Every structure is written in structure tokens, then in C-alpha cells.
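As you look at this complex, bear in mind that one protein chain is not there, while each of the others sits in place.
Our next item is subunit A:
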Amino acid sequence: MATLYKTAKSEYQDVDDVLEEREKRSDIKQRILMVASRGVTFRQRHLMNDLEVLLPHSKKESKVEAKQDIDLLNELAEIQNCNNVFYFEARKHQDLYLWIARAPSGPSVKFHVQNIHTMDELKMTGNCLRGSRPVLSFDSNFDSEPHLQLLKEIFTQTFGVPKGARKSKPFFDHVFTFSIVDGRIWFRNFQVVEKDAQTGGDMAKNAKPTLVEIGPRFVLNTIRIFEGSFGGPTLYENPRYISPNVVRAAVLAQKATKYASRVASTQDREARARANPLPTDPLKDVFE
């Protein structure tokens, strides 16, 4: 019996060794849950739809109520068997915040999304296969800071389509570029064209491919990185982030001070005129 057990155990061990050599299935498998809050504008909704089309390993959910249901998001992800969540939170029917979270326990990041251009815009002339795997291109600025390295890792695991994903297609059609300019992350999606630009036929052997923009385009401004999913202790806070509410309030305050400063300046002028009276003109009475 013992020998039987030993041989059985040794067989198991062999299988385990083989499994370790192969890539971990949990590492390969990534699924994204895409959720929006109520109050998204049409442009933000189109952005979400564009991302859903571009990422075949994503699953869209119905809208959630913004403040109450954040706790439910982790549960939703578990139900749908997704390990990443993209939560598009709209505030005041104007600002869009994007949460990228790793569902069970992983880190989450909150971004403020700006400069949204969707794929529908007629200036974006490129096209690609639905579900083809993208090439991810990162700026080398991402290696300079630990929080940027974390963001790079998160982007690779969410925006990168896993190899055997169900709706994915085999060829490499397009490239996602993430660049850091002005402390923000700029996202672009380009189609790789390997045909000759003029003739439309095949390229010469060593000619470079051309890139045509497909869309969408947006800019992400990091707000905070949390240790847990949708909460938990803050690991990183962006010092350059200014909330859009603060910006709007500052603009209004500036407008308000316009009147007050005008009144103050007229009072100053009157005081100055009184303090420095004009000297009397000796020739005043010459011409009568």
C-alpha cells in the first residue's frame, strides 16, 4: 500500500513539475469587466463601447448606481469570473473618472479622463480586425518611477489581449501607444499598414510600415493608487492632479473678484486724486 501511495505521489509530482514549467494558466487568463455609472454622457458611453470592441476579453455590464454600488463591483467581477474591472464613473454629467482595478484583492487606480475622441470621428481613418491582439508600446518614461512601473504592469495585463482569448484573432493589426507627456498618460491606437502608401500593393522588403490612427484617443490623469480593489490604503497620490471642481471654482472666483477689484481701484483713484491736488495754474486768469 505504501509503495502504491509512493508511486502515485511521485506520478503527481511529475505532473506538477510539468505544470510549473508551462506558463501559469492564471497568468495568461485575464478578463475585464466593463461597468459604467449612471449619468455618463454619450461621448463617454461611446468610449466605453469602443474599448469593449477593441478588447475581446472584456465583458460589459449594465449601469450601476455611483455611490452605493462600488462595493458591489468586486462581487460582480467574481460572479462574471473577471479578474480586472474598468469602472467608468461620471460625475456632474461632465467629468469622467476611470477606475482600473484588479478584482479580488489587487491594486486599483483612479484616473481622470480628458480629451476623449471616439472611433466614430471621421478624421480617424484606420481600421483593424475585431479582436486582434494589439502590440503595446510604452514610453521609456514608464520605467523611471515605481508608480509608473506599476501602471505599466497594470496596462499590460488589462489592455493586452491574452493569446488564447475566445474572441481574439491571430494576426497583429494594431498598436496601442502609452506615452507620458506633462505628467499625464496619452493613449493612441494605430493601425499597422504594411502596404505601399502610393500603390496599395505590397511593400518593398525593408520598407517601414506606416501607422494610421484608428481611435479612440484619451488622456489619463492619475489621481490615486490604492492597495485594495476600489479602496484601501493609498499607495500613491499625484501631486499635480487638480480636481475639475477646484478648477471651475477658481474660474468663478476670478470672475467674482473682477467687480470687487474694479470698485477698489476706483476708490484708490479717488483717494489719490484727493491726496495730490493739482497745483493752481498761475496763468489761469490771463484769457477771460
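In this section, contacts are C-beta pairs under 8 Å (C-beta built on N, C-alpha and C of every residue); 3 or more make two chains touch, one makes a residue touch a chain; residues count from 1.
The working rule: contacts and distances are computed from a predicted model.
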item: Missing subunit (named according to UniProt) among the choices "Alpha-amylase", "rRNA processing protein", "Phospholipid-transporting ATPase" or "Cytochrome c oxidase subunit 4"; value: "rRNA processing protein"
item: Contact partner of the left-out chain, one of A:T41, A:Q80 or A:Q157; value: A:Q157
item: Option from A:L47, A:C82, A:A101 or A:C128 whose C-beta touches the chain left out; value: A:C128
item: Residues of subunit A (touch criterion as defined above) contacting the omitted chain; value: 23-24, 27-28, 53-54, 102, 106-107, 119-120, 122, 125, 127-130, 132-144, 146-147, 149-150, 152-154, 156-157, 160, 162-163, 169-173, 175, 177, 179-182, 186, 188, 190, 192, 194, 208-209, 211, 214, 225, 227, 234-239, 271, 274
